[in-house]
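Before I ask anything, let me first share the structure, which is written out below as structure tokens.
Below, a portion of the complex is reproduced, with chain positions unchanged.
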Amino acid sequence: MTDVVVETKPAAARKRRVNVTGAAARVFARVGALPILLAIAVVVFAMLSPNFLTVDNLQSALRQNAYIAIIVLAQFVVLVAGGFDLSVGSITALVSVASATAMSDRLAAGSSPAEAIVIGLLIGLLVGLGAGAVNAVGIGMLKINPFIMTLATASIFAGLALKVTAGVPVSGLPADFSDVFGYSSWWGVSTPIWIAIAAAVVLWALLRWTRPGRNLYAVGSNPNAARLSGISPGRTMALAYMTSGVLVAVGALLLTARLQTGESNIGADLPLLSIAAAVIGGVSLRGGSGNVLNAVLGAVLLGLVTNGMNLARIESYYEMIVLGVVLAVAVLADRLRGRVAAAINAGRV
Amino acid sequence: MTHQIPALEMTGISKRFPGVVALDAVDFQLLQGETHVLFGENGAGKSTLISIMAGAASSDSGTVRLAGRETSLRNVADARRLGVSAVFQEFSLAPTLSVAENVVMGEQPSRAGVVSHRAVRELAHRRLGELGFEIPLDAPVETLTRAEQQMVEIAKAFRSDLKVLILDEPTASLNDTECERLYELVGDLNRRGVGVVYVTHRMGEIRRLADRVTVLRDGRYVTTVPGTTSSEELIRLMTGRVMDQIYPTIPPPTSTVALSAVGLTTRDQAVSDASFEVRKGEIVGFAGLMGSGKSHAARACAGVERLAAGHLELHGRRVTGASVAQSLRNRVVYLPPDRKSEGLLLNRPLRESVSLPWLGRYSWARTLVRRRSEQRDVADVLRMMKLSPPDPDRNAEAYSGGNQQKALLGRALLRECEVLLLDEPTVGVDVGARVSIYQRVADIAEGGAGVVIVSSDLPEVLHLCHRVYVFCQGRITAHLQGDEINEERVLQHMMHWDETEAVG
Amino acid sequence: ADKPSSSEPSADWFPTAVTVWPKQGFDSEGVEQEYSPTDDVSKAWNICASFPHLADAYWLAADYGVIQEAERAGVNMDVLEAGGYGNLDKQIQQIEDCAQNSDAVIIGAISTDGLNPTIEKLKADGKVVIDFINGVSSPDTTAQSLVSYREIASQTAQYLLDTSDGEAVTVAWFPGPKGAGFAEEANKGFTETLAGTNVEVVNTQWGNTDKDSQSKLIEDALAANPDLDYIAGNAPAAEAAGPILRDRDLTDSIGVLSYYMTPGTYSGIQTGSVLASAADPAVLTSRIATDLAIRALEKQDFDLHVAPALQVIDKAALESWDSTTTLAPTDWSAEFSYSAN
């Protein structure tokens, strides 16, 4: 893959080539593929569409992806612990309809909007936690394979969400809910973005500075080793799923605020999308590695590419093809980085 | 033998890894029919050199000649085709497949493209039989003990069309009796003209096997000497220092009992009705053949195995059924024998593997990790263990086997313990590092802790322990102390448990 | 993107019979009248249309409608699709993205309520918003071009009542995906109309409108009700029923009805494997939606809610029926933009 300088070249040419590609290779090996791909995406789309590189558009693209980023964080926690969550989409739908039902019921029952909102938020977070707890019991305690367990709960939660709403969106939410959590902004940056940043920072701190956070990595890396060190892999996994459930709830609440209704037909793409974003961000599907910032950057990359293609009016069938190619290239580039780093080390660049 | 073409000749082999020069222009020559030992400290580059010979890794520069012809080995299949076959230091077994399937992996006997399962089993049976290993052919490899896995690993390499056989610490998990047959086979191969490259840290094996010894230090070729060179000289060549004595003088134990077990029987019946005790300041050995239950007895003490019967007392306090976490809180620590599967967090910085059980102690309110002091202490311990390269922030998987083992031991030394249960603690550790480890173990015992050493390395047990319990088929068959601890008695009790009454 | 379509001349779809309501929604009294598009277009407006997906013949007809009408009127059109009814969130993103350089947005909504804030914001930004095909509850749309799925399913049910002629018959009903607005509406219309009649809905099977899923549901329904008289439901169900019934020699004993028209049901009616299908003129709906957007942008008069006339088509009606109101021509392939230049 990496260009190795061939022996037959005259020494001078050889030297120069080494310097140019060498510098590029060094930068690549240092910062990784993600920032470079992001930069490329930005340049390409800025050329394809004059509206792409505007404050308005970037703000809007980020805001659209804020809740996705939070759900990527939820997925990230579980992946680090060596799990897998296919139910994030269904949890999103369930939280959305549950919190919306609670709010509109409260409002109908004569509560003040503020009270209804607080109760709605609480119910939403509790439902997220509860859904996470179901996964936690299945995976952490009963040791059911995470893939199957979350596939099963994905079906169960989606069924519940439909059952709650009978397929009809839940409307009648307090206007303030949507205004505050969906559309307000502080210092020119909209609230969902702030919340996503806050969630990322908190998660980063928890993973880096707390014992449960460190245990998560340990269990993801080698559950047996963790067990022999007095860490319960089951309990740690359970913790991961519950954290994940709460994070999904936060994302779902933001989405509900933006929709102003509780919807059961949202989030179908989220499970695979969130895993893809995390993996593009360098998280290993085998667990035990990955960092928060990169996972978020992975989400941002996918979000910007979609936004850019929409602005550049790329035909939607081609969009699917391009998105697929971007996915593969992002992961391939990350693998390449390892090789380049190795080549640099071996003194070959 | 003077004008014979070398079976294998390597010149100017270099290999770098991120941050390390694993091999620096190393030369190596293997004659036909000789056993050539590669000797060097942990991280000296032995395994790296071997992977290059076997086609499992590529070198950055240098040439390889097989029987005088320059060859480039792109993969293991190439090497095998040319008659080069290797037992690697880290097991390369397919855990879900049967023993037979593993032995014949990559060369299943087949006729007209159809694999004959009968022939597969026959071939596997023959290979294992030649080595004198008795392992059920149909058992999935993941259910075997480490020693049994090692045997399967060895059996894989003993092929019919061998020209060069490479053995990287093949006996690290075997004990003397089990090694003997292997030595004989190596001798047979030599007589048939097969060159054998042998990596070992055991001086006894060098004595027994080596025609010549090539010494590596820090990735560089030092010298090649005849196999008759004295141990002291070899160690001097390896470390650059003179080493007077391997085993430290062990201080006498106290009479206070630290840990006692009565009638211990584990859930899986691997240990039944075992009773033993460890006193403060005492080093106790557990010896036994493979599968004898010695490991499980130690594991049971630390809450790793569940008990069906019996009870445990720590300083007279009942701790039967304590979980691993509770045991750790009681400062009873167990170090697993298999660093890869149960020990290290391979894709995490090495530091995290060392501090793993003690994270609570490095945390405020047992929650907020004090990274600074964690980092400092881990670095201190690893420096003392002479980790190479001394950088605890590299991923665990990037260290040589011996260095991984040192890090694992570092885990036990990081914090003071009441009872330390070390299962095969020095597998793959070089002689120099072993000296400092033994010294540390002696120091720990002197500091008042009780130490249990579970080991298949008999000399280790003989020289280091105040008392020895011998296990056979899940039961304790002998309890030896003082002068009783000698090779014959231990071996005798290992194998014939019915001759002596079980000790209560 | 401006490749001339070899299909029917696109100019003569009007005047066409429509129902017009004075307000959005179906609550007010509708008036039947003739509809013709404006011929006074001052500039090449930028319009974008958002579809739930573009993966079946129904939405392909809508695509054909908006692109053809844009071409006829000389405006720019972009078409976006969200990839399925589960992706409301994605549809919102697409609308926000395309609204940035459009004057008007035509929305085929995934959710009745979920797009309301988006629409509110579009209105605040001065965009024209046309609600077409699926319908939304937002008060902020500029105008609507949509038929009632309740009505259309009700007409299908009425046809069933007429053909069964008061006899006690059984029907298995395949509305479509649970939770999708159009399927829920159709379900209401169908069951309400049949309530209290001699036609008994013995089996309601919800499921995705891919032919594969519907095919399984039909086989299971046949197993559960061996003496079924009718199968009614979404178009893929009607299409899937053909080979299954033929295999079991039931083509003559079980009548198949669809509550909307696709090329598959159309040829089914021709060959006799489908008894009848309601024709929801998707092409006309889309053309009218485009025209409504242009009228609003041109600040001309326009109606707040227009719906083309509905019909149930059976073999007898097929002769006289103009399929270009409902189906894209067979040689039409999806186009995602038209630029007038």
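Chains: A, B and C, in written order; residue numbering restarts at 1 for each.
One rule holds in what follows: a residue touches a chain if its C-beta (ideal position, glycine included) is under 8 Å from a C-beta of that chain, and two chains touch if they have at least 3 such contacts.
Just so it is clear, the structure is predicted and the values come from calculations on it, not from any experiment.
A single copy of each protein chain is placed in view; the full complex in the file contains them as A x2, B x1, C x1.
Here, only the chains that are shown with their structure count from here on.
Of all the chains, the one whose CA centre sits at the greatest distance from that of chain A is B. Our note on geometry: chain A versus chain B, Cα centroid distance of 42 Å, whole angstroms.
Inter-chain centre distance (chain A to chain C, centres taken as mean C-alpha positions): 35 Å.
Between the CA-based centres of chain B and chain C the separation comes to 72 Å, rounded to the whole angstrom.
The part of chain A that touches chain B in the complex is made up of residues 209-212, 214-215, 217-218, 221-222, 224-232, 284, 286, 288-289, 341-342, 345-348. Interface of chain B with chain A (complex): residues 15-19, 60, 304, 323-325, 327-329, 334, 336, 341-348, 352-353, 356-357, 359-360, 363, 366-369, 371. Taken in their complex, chain A has these residues touching chain C: 51, 56-57, 60-61, 64, 67-68, 89, 162, 165, 167-169, 171, 178, 182-183, 255, 258-261, 263-269, 306-307, 310-311, 313, 315-317, 320.
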